[in-house]
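Okay, so here's the structure we're looking at.
With one protein chain withheld, the remaining protein chains of the complex are depicted in position.
Let's look at chain A:
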Amino acid sequence: MWRGLLTLVARAARGPLRPCTRQGSRTPVPGSGATIFALSSGQGRCGIAVIRTSGPASGHALRSLTAPRDLPQARRACLRLLSDPRSGEPLDRALVLWFPGPQSFTGEDCAEFHVHGGPAVVSGVLQALGRVPGLRPAEAGEFTRRAFAHGKLSLTEVEGLADLIHAETEAQRRQALRQLDGELGHLCRGWADTLTKALAHVEAYIDFGEDDDLEEGVLERADSQVRELEVALGAHLRDARRGQRLRSGAHVVVAGPPNAGKSSLVNLLSRKPVSIVSPEPGTTRDVLETPVDLAGFPALLSDTAGLREGTGLVEQEGVRRARESCNFLDVVVNPAAGRSPDGNSQRLVLVLNKSDLLPPGGPYPSPDLPPHLLLSCLTGEGLDDLLEALRKELAAVCGDPSTGPPLLTRARHQHHLQGCLDALGHYKQAKDVSLAAEALRVARGHLAHLTSGGGTEEILDIIFRDFCVGK
């Protein structure tokens, strides 16, 4: 029997694909049988973006997007029209490459799509891949793990990659924090909490329902929680406007003391009046965000309240938000002299504004200051230097192929939320409680990809908190 199941799996891994919504559930397990995809080139404006897949369904994915044509000749670049497998809508004319395993980067079947680098095209292809059965977005370091598992990387290569992976996970962590800061994050955490509690109660019913006493209606309560969750998730996935638009691009925060001219700088950089400016300190009280194109890179520019011990409640809250937004940013532009804001591990560009007020010929700002730029928002003097400095910083942030591209993050969100919803559907149909619990475990695994957490101890904590069990 056991052997029978194993051969079944082996066959299914290569053979015709069944819709398989439950792959990639629970903790990310690199090297698993699922087929993964990721944007392999850097984010930002670039001529060509490379999207890569690895795993047994790679060939299927390639055929689905270029259907109905056959696979291209192995390891030969070939021009194909990519279209969405569901809607048939054309996505891009792209170079595709087919690397049948084991002669590929990971040792598995791999496909590469060299598409035109615009965000719309990249996003379209990633979403189309996410809809191919058996495919899921790659986890941090997963391509590397697979390559290693198939003996494709030497030990020294792994050593070199470790630092890169570290950067990758760090970038993903920041990316995740940023995404989870907004309304969507709030929603996800709420859903994960509800689901964890429902699962804990079902698990309690299984492990303690007979020998210890649980109150009546444990299972019924879990049922109704799951039903509500299902409705909420379904509505969220159907309504694309619901929830916050995922922020894309590098995050640039302008921070500094009050009345330094932060808002003027934001208006200057975005070439539109985003923020109200006045000579009065403390005019900006909230974090204002605007998507801009900075020196050719997509960026999200944030104007913040001046960092000081605010006088009013509203301003204090503004300052708190300003500090908080510094925790998940990529570049801080600090248009003032003096101390850098909190979270100073990020890239920092120190800008001294109001250079027009400096008397011609000196005295200049103290030479003890850290490297800085002089700028006048009024005259525009020094703007070119600032843009050049920003270009360098953003190139470092965006050009790093290891940072988690927001477009991929969006694909991940969709993939896991859909996976969660599908699993909740299985919960309802489950014939026995152990199968129902399994469906909830899978659902929770998907949400854990977005919110972290998801261990067994969390479940036991809830069980022992909510129920008087034990002997």
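The criterion applied here is as follows: a residue touches a chain if its C-beta (ideal position, glycine included) is under 8 Å from a C-beta of that chain, and two chains touch if they have at least 3 such contacts; residues count from 1.
FYI, contacts and distances are computed from a predicted model.
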item: Chain left out of the displayed complex - its UniProt protein name, from "General transcription factor IIH subunit 1", "Myotubularin related protein 7", "5-taurinomethyluridine-[tRNA] synthase subunit MTO1, mitochondrial" or "Glutathione S-transferase"; value: "5-taurinomethyluridine-[tRNA] synthase subunit MTO1, mitochondrial"
item: Of A:D92, A:E112, A:E203 or A:E230, the one touching the omitted chain in the full complex; value: A:E203
item: Hidden-chain contact residue, picked from the options A:P72, A:G101 or A:G141; value: A:G141
item: Sites on chain A contacted by the missing partner chain, in the whole complex; value: 1-6, 8-9, 12-13, 20, 22-23, 25-26, 28-34, 139-141, 144-145, 148-149, 151, 155-156, 158-159, 161-162, 165-166, 168-170, 203, 205-213, 431-435, 437-438, 441, 456, 459-461, 463-465, 468-471
